[in-house]
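Excluded from the complex is one protein chain; the other protein chains are retained at their positions.
All chains are identified by letter, namely A, B and C, in their written order; residue positions are counted from 1 within each chain.
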Amino acid sequence: MSYAKQMLDVYAASTVDEKVLAATIDALNDCAQACTADADADLGDDNVARMVTCIRLCLDCADVCTVATRVLSRQTAYDAAVTRPLVEACATICARCGDECARHAETYPHCQLCEEACRRCEQACRNLLAAAERGTDA
Amino acid sequence: MSYAKQMLDVYAASTVDEKVLAATIDALNDCAQACTADADADLGDDNVARMVTCIRLCLDCADVCTVATRVLSRQTAYDAAVTRPLVEACATICARCGDECARHAETYPHCQLCEEACRRCEQACRNLLAAAERGTDA
Amino acid sequence: MSYAKQMLDVYAASTVDEKVLAATIDALNDCAQACTADADADLGDDNVARMVTCIRLCLDCADVCTVATRVLSRQTAYDAAVTRPLVEACATICARCGDECARHAETYPHCQLCEEACRRCEQACRNLLAAAERGTDA
Partner (left out) sequence: MSYAKQMLDVYAASTVDEKVLAATIDALNDCAQACTADADADLGDDNVARMVTCIRLCLDCADVCTVATRVLSRQTAYDAAVTRPLVEACATICARCGDECARHAETYPHCQLCEEACRRCEQACRNLLAAAERGTDA
């Protein structure tokens, strides 16, 4: 069980469903990890010139997912006005990065893995936004 | 002259006005610095309990501004679909953090400085979004 | 299986044992997550004044672990002269943060969990340094 879930089990404050929140944090952490490693794998490629867009998007996606993880992990003084636009931006960026990784997924297993992590993370962000709509806030 | 401006002077790729972009990156860096220091100053306050919301928002704002700085500094394979929602989220978060700092600005000079940095950063983000509207993209 | 392990399985470049490296990256990610959540849980405490040192160390530890994860995930153009001092600094900071969390572990389950994550991460960093000594580099 991830530390995100364990920590939310012993202390939690927001009105959002804990399981959905923990799953989103885990997906964000996974995506940040996959994107950081994929940018690096691309950089080591024999034909790095063709991977430039992928590297750039992976760097952006890793940065945004890392920060979204932190903001979502903060339950004290929770503020949907802060969280929601960031999660929406994150879903958009995961979609763009996933699309670019998909273009290289047949050639490179690392891009295939990264596409998967981006798709899961985008979905997890959208699930959280939907759960927040149903509850009081995100 | 900041390194953001110097670097954009010697290499630049996007369709956005360089001066507006450099000013936004500088405002984001300033805001991240002010928020990190303000969260810490709040934490050292005699009455830290009353500063909890301010600390939380400053931590979020520092994180989001730092990441926006990085994404905006990446000119290669520039993608407005990634940048715009992040800059919009950043403006929203700066506005919220600035409002909270304003509540403590008369009592604490560090909150007054942080409010100023947040307001400037919010405005810089909005200027960049407007410049991008006028040009091809953000 | 974590994305760190999956990515290293499909591409890897360094001379360090892949299993040790993947385990370290996972421990660093876990520790960053636990520390971010613990700082926030402390901040929501009724007696936040007594948790100030814990919050501060958790913020530092989360930051340093996050960055160490990224640097270790970069296998291309691997450079032990960069990695080793960072991993050593990370082990030291995890030890300090773990000691502080231990002081509150009986009172707060969130501090107990965070202490555990810090201890595991410190050990993982030391294991990686030892593996690097045995191999060519870290």
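One rule holds in what follows: a contact is a pair of C-beta atoms (placed from the backbone, for glycine too) under 8 Å apart; a residue touches a chain by one contact, two chains touch by 3 or more.
Everything numeric in this text was worked out from a predicted model, so none of it was measured.
Contacts of the undrawn chain with the visible chains, over the full complex, involve A, B, C. Contact residues of subunit A toward the unshown chain are 40, 43-44, 48-49, 52, 55-56, 59. By the touch rule set out above, subunit C reaches the unshown chain at residues 52-53, 56-57, 59-60, 63-64, 66-67, 70-71, 74, 76-77, 79, 81-82, 85-86, 88-89, 92-93, 96. Contact residues of subunit B toward the unshown chain are 2-4, 6-8, 10-11, 13, 25, 29-30, 33-34, 36-38, 40-41, 43-44, 62, 66, 69-70, 73-77, 109-110, 113-114, 117.
The rule we apply is simple: only the chains that are shown with their structure count from here on.
Among the chains, the centre nearest to the mean of all shown protein C-alpha atoms is found for A. Per-chain Cα centroids separate subunit A from subunit C by 20 Å. Centres computed as Cα averages put subunit B at a distance of 28 Å from subunit C. For subunit A, residues touching at least two other chains, in rising order: 66, 70, 74, 76-77.
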